[in-house]
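Here the complex is missing a single protein chain, while all its other protein chains stay put.
Per-chain numbering from 1; labels A, B and C assigned in written order.
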């Protein structure tokens, strides 16, 4: 164990460095990913070390970025695309939904498109419009895409590498308000075998009274909520889903069968969000184990508000605990 | 009552004719909507009667169509946009999601964008790729949009007019495999007051044993399933949701509190589909009334298949009845 | 504003090596002097493509296919361009490039599988250097651009050609492809088959100027060629491919041609265009033109034309038979290729589906 403490951004950077060094077919593409190193510095120094042929600043056009990445992938490359902010993925949405997601099925498996689309997502950083959104449900509903989101530097490091090696297109949501939080990362190649596959959920805090499921930026919030609840004598289990398509229902249902209660939390709006899918599926399969309905905590059915209102808009510890209280009151 | 029997296409055409005649600010825009009258003839004859200034063939570019429609709306027009097929809305998705949906909130109510986006959707017509999809969940998740879908010629006639008069943007999903099915439409202006508002669900078949909720093309399927079930002595209530954003939960929950069981059916894939939202919300609010989990019937998490497989892919009467059986077995 | 005002100011013709009467007309910049053998072979390819295409229409009318987009009238644009390619060059088609497909050795039945609804057109792109048909207008132009950049990165001395229609030029994706290709000097030839109609919309609804002019705004050359002149198309495409191969960036060809048939078998063009217009283009028929040359130069005789016709009939019989005996996919195939690696959601639904299917067994 040779773990070092690093930020989530540094972990992503290290992961990109590792794949660029080990696989000459990998490419990093996007707006400002070169000299600037990306607006969040995730690609910092990569162009300097791997050259302009591997780390490419693109014209300002998301459809063009995704579309040419598909072309590179058809030629045998493994492009890792950066979308600058969540709200700017939509000009590229058509290429993602109608081409990237479908080419493998369309060709009956003859064509593989190992493209990773990295998207810094979520709010809480005081940004202007379009810079704080959580659109993951809009990708999870689309067959052919994998959707994942790490919650910690260690998962960021390992899951990004797994995404790059995956033969399917992966939309990789990065919790931008956790970018500069630190955690232990064991970068030793031998550590790879000890990692949980990206599609597997992880029980990050065991507990018996209620299951809290979350992913990305909300995992830390839920852990904090569980800590507070523990002071009040409530023993919450926290599950980090890690993958949003597929969802590891086995792990969630295993937990819910023990606790009898589930609260799902995400930053995205509740209406048609991931919580709905989880509630529906878990209720179907754990109907007789549930002492309370599955409750959902998330944003409202409104556009992401101006930053002075984001504290009210984003689900924080209090709103998570409020749902926990309501579930336990049943 | 001066009802005439007409197809759903004819009803839509009549509705457009009515709004074009009564409001000089309405415009019809899209690919091939002029001389051709649209590939499904929904706009048949409108350019001839209202002129090329009111019924406009656009260049082949969905983002351009939606984006210029927004511009027309800013100038006080009420554009009614036709997207040729469900699978071709995605190049326009960015303008819909980041501009059309958000402008009212962005301007704190100063700017209204009464734009209707008509989309023929759904499968069952033996078409090639991209021509049979049901992407409504990708719009319902987006705050600022209204999403609706009529199931009958009469609703097509009245709901489209309501959509055009609505001051919010409306994504209007037309069940293309029901286009040529006929129903009674009372076009008399006096009949307007007797119509249910578009955002209200309608109980189209009362029953006591289980609630079947659907919208658009699946309403007829559910009615047929209910008829078959009745022969077996099962009394199903069928609710036509009509609106997918908002969803009229009051009507659904009122029904479920009586029947204790709910099956939701749609053509769209189940994963992250409307059924998830309905199951989650209804379970939360009717937890103690439910004798069985809410079950969902829909398409699989796969791209829409080649047409030779669509009978297996689309949820038909048998799959609806299978879910009904499973719900009643609880 | 002039929203609907039709403006027929767009100039016609383009580079030409063969008049509609089948007479050679030299061009200062472009030359193409195939041997009689090659000329016959060009004719043969066009004639077979036309016969195959006609069979597609017939099979649709007979209910064997769900849809067929006819290439009638565009044989020279397609055969001339595909014959300009070298081995290792890569083709990105739209959905009407049946003659290009045949030229790349794609099994005609593979095309029919798509339009019968058996699959989505799942031939092996690598086996033929011929990508899948793309139905979302214009999106393949970006794939072609990325692929071409990848080729250049690999140091390959190859090029890409991407086909799209006049209507497609209005899509943002095509503009982005032009720009990416220009900025990145991608070895890609943009081949626009301007058949003058996008379903019911004539060119004037799509553009204010001739389409080849679009390239200027992005800083690369664009030319118009007579798309019904197979020799001119071949010559211009060959030159364009050389241009892009040399590292000088992309090239746009506008092949000025005409869609003689309906948009697809679902379409009824009598609703929106005059018979006279269609008639005037019949005189410019690409096959007739080459046939005249072949006869005039004594390169082909009745026996040749009879042989080609017989080959066409044989091809038609083969595909007819092939379509009628084409197996339908099994329902479990729904789940087979959604992902390359296991996806638990698909696995669960596959199992549920199997259980549901088996519930009918013995019923």
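One rule holds for everything that comes next: contacts are C-beta pairs under 8 Å (C-beta built on N, C-alpha and C of every residue); 3 or more make two chains touch, one makes a residue touch a chain.
Every value quoted in this text rests on a predicted model; they were computed, and no experiment measured them.
Within the full complex, the chain left out of the display is in contact with A, B, C. Residue-wise, the contact with the chain that is not shown comes from C:172, picked out of C:66, C:103, C:172 or C:269.
When the full complex is taken into account, the listed residue touching the unshown chain is B:70, out of B:70, B:297 or B:314.
Across the entire complex, the residue among A:37, A:71 or A:246 in touch with the chain not shown is A:37. Residue B:106 is the one among B:17, B:106 or B:182 that touches the chain missing from this view. Within the full complex, the residue among C:26, C:63, C:247 or C:298 touching the omitted chain is C:247. In the full complex, subunit A touches the omitted chain through residues 31-32, 34-37, 39, 52-53, 56-61, 63-64, 87-88, 90-91, 126-130, 270-271, 300-303, 305-310, 312-313, 319, 322.
Across the interface with the omitted chain, subunit C contributes residues 1-3, 5, 148-149, 152-153, 169-173, 175-176, 179, 182-187, 204-209, 213-220, 247, 249.
Residues of subunit B that touch the chain left out of the display are 53, 58-59, 61, 63-64, 66-77, 91, 94-95, 98-99, 103-112, 143-144, 146, 166-168, 199, 245-250.
The working rule: only the chains that are shown with their structure count from here on.
Chain centres here are means of the Cα atoms, and by that rule the chain farthest away from subunit B is C.
Subunit B and subunit C have Cα centroids separated by 36 Å. If you average the CA atoms of subunit A and of subunit B, the two centres end up 31 Å from each other. Averaged C-alpha coordinates give centres for subunit A and subunit C that are 40 Å from one another.
In subunit A, the residues that reach two or more other chains under the touch definition are 63, 91, 94, 98, 105-106, 143-144, 245.
Listed for subunit C are residues 119-120, 136, 172-173, 338, 343, 345-346, each touching two or more other chains.
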